[in-house]
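Yeah, one chain of the complex is gone here, protein chain that is, but the others are all in their spots.
Entry: chain A
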Amino acid sequence: MTATQPQRRVRIGAGAGYSGDRTEPAVELAQHGALDYLVFECLAERTIAIAQQARSKDPELGYDPLLETRMKAVLPAALRNGVRVISNMGAANPLAAARKTAEIARSLGLGDVKIAAVTGDDVLDVVRQGDFCFVESGERVADYKDRLVSANAYLGASAIVDALAAGAQIVLTGRVADPSLFVAPLIHEFGWRMDDWQTLGQATVIGHLLECAGQITGGYFADPGFKDVPELARLGFPIAEVGQDGAVVITKLAQAGGRVTEATCKEQLLYEIHDPQRYLQPDVVADFSQVRVAQEAPDRVRVSGGRGTPRTDTLKVSVAYFDGYIGEGQISYGGPGALARARLALDIVRERLVLTGVETRELRFDLIGVNALHGETAAVGYAEPYEVRARVAGRTTSLAQAVQIGNEVETLYTNGPAGGGGATKSAREVVAVQSVLLPREHVTPAFSMVEA
């Protein structure tokens, strides 16, 4: 024992920022990051509903489709280096994901591995039987009864903390608030109280900064000439070095591409938040308004000042339901008069959909290259583009009518303006998501252990 023992640091890396994210940056972190934890956030709003549909066809499915790929790539280095893995890749079936991961660990000869599955987020029965209204639209959930696909509460950190305390080396969850995937190992390591709101607020800042992986190391940031980022093809994912009091430095591996600056940290801090003083999370109401960032060395940024107030009595629940169909078609025009021909193409399809009796609840006509992203007025004052892509999208109640929309775009080949090319069409069933607020007493987070 020495009197001036350096403060203990916990090192957490982010292994994925969304379900389809790159794989190699996580492997690089597992190998060279000297990490304690590697966290994969892979569950978008609608992903779990799609996974639920897979599970209803096969009870051993319903977890993230890339689970196997990621685990095979990462586990050898992670387990060799004592890195514990936490992920919401369990999606609609955390238990099956844990069993699959155990099978992978066995097949790789990785020895005894303790894998925990966190459950309790699936509240479809509660939502189906209760009297709830959607937060944004105010509509009654009961009116959607026959079309509901899934309902999952955003769990907090507690069940993950319990699983880590029980010795889990890998924790797989379904719906958990993204920052809580990172808050949990910090609570476990530092023994923070679940009502230490200030510290949990700072921990939420850390989780929020890491949850989109490359978005804080220079991904989704570059704007040549204004904000340049080196080596985006080899973008490294972030590491947080966290102290007992929640003090944190965000950094990356020196050999990895990208950069960590005050600007990249600020952009990610404000990503997907509304009122910065009240960022509602299951563990705490986080306050980002006093957060400060300070570059202390190249690719090392200190982030401080996260605060919090007591958590609310309700949990957000994402409710997914079938919401009709979307049909779409696109076709391109180039050269002199491209814009006029694309406009003519849209006019023709508009009239054809009426003539052929395609019933739509909503229709949209875009000129990609002109007004598809930001509307008509944004393009005023800009020169006419050399090439334009006409796009028609519509909402229908039947798949057959959705298919007709794409067909009417495709038939522009032989029936429409001159020089149309590259037509594409698609039709899909829509799984829409809205939120309800559920009193906490309806939700019982738990974990169960699977041994490989």
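Going forward, a contact is a pair of C-beta atoms (placed from the backbone, for glycine too) under 8 Å apart; a residue touches a chain by one contact, two chains touch by 3 or more; residues count from 1.
The rule is simple: contacts and distances are computed from a predicted model.
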* **Name per UniProt, for the chain absent here [options: "ABC transporter permease", "AtuA-like ferredoxin-fold domain-containing protein", "NADH-quinone oxidoreductase subunit J" or "YeeE/YedE family protein"]** => "AtuA-like ferredoxin-fold domain-containing protein"
* Structure fact -> Missing-chain contact among A:Ala142, A:Leu373, A:Ala400 or A:Ala446 belongs to A:Leu373
* Asked: For the full complex, which residue in A:Asp125, A:Glu272, A:Glu351 or A:Glu384 touches the chain that was left out?
  -> A:Glu272
* Residue of A:Leu235, A:Ile326 or A:Val403 touching the missing chain in the full complex -> A:Ile326
* To do: From the listed residues A:Arg22, A:Lys72 or A:Lys227, report the one that touches the chain absent from this view.
  => A:Lys227
* Absent chain, residues of chain A that touch it -> 45-46, 135-136, 220-221, 223, 226-227, 263, 266-277, 288-293, 305, 320, 323, 326, 362-364, 366, 368, 371-378, 391, 393-395, 430-435
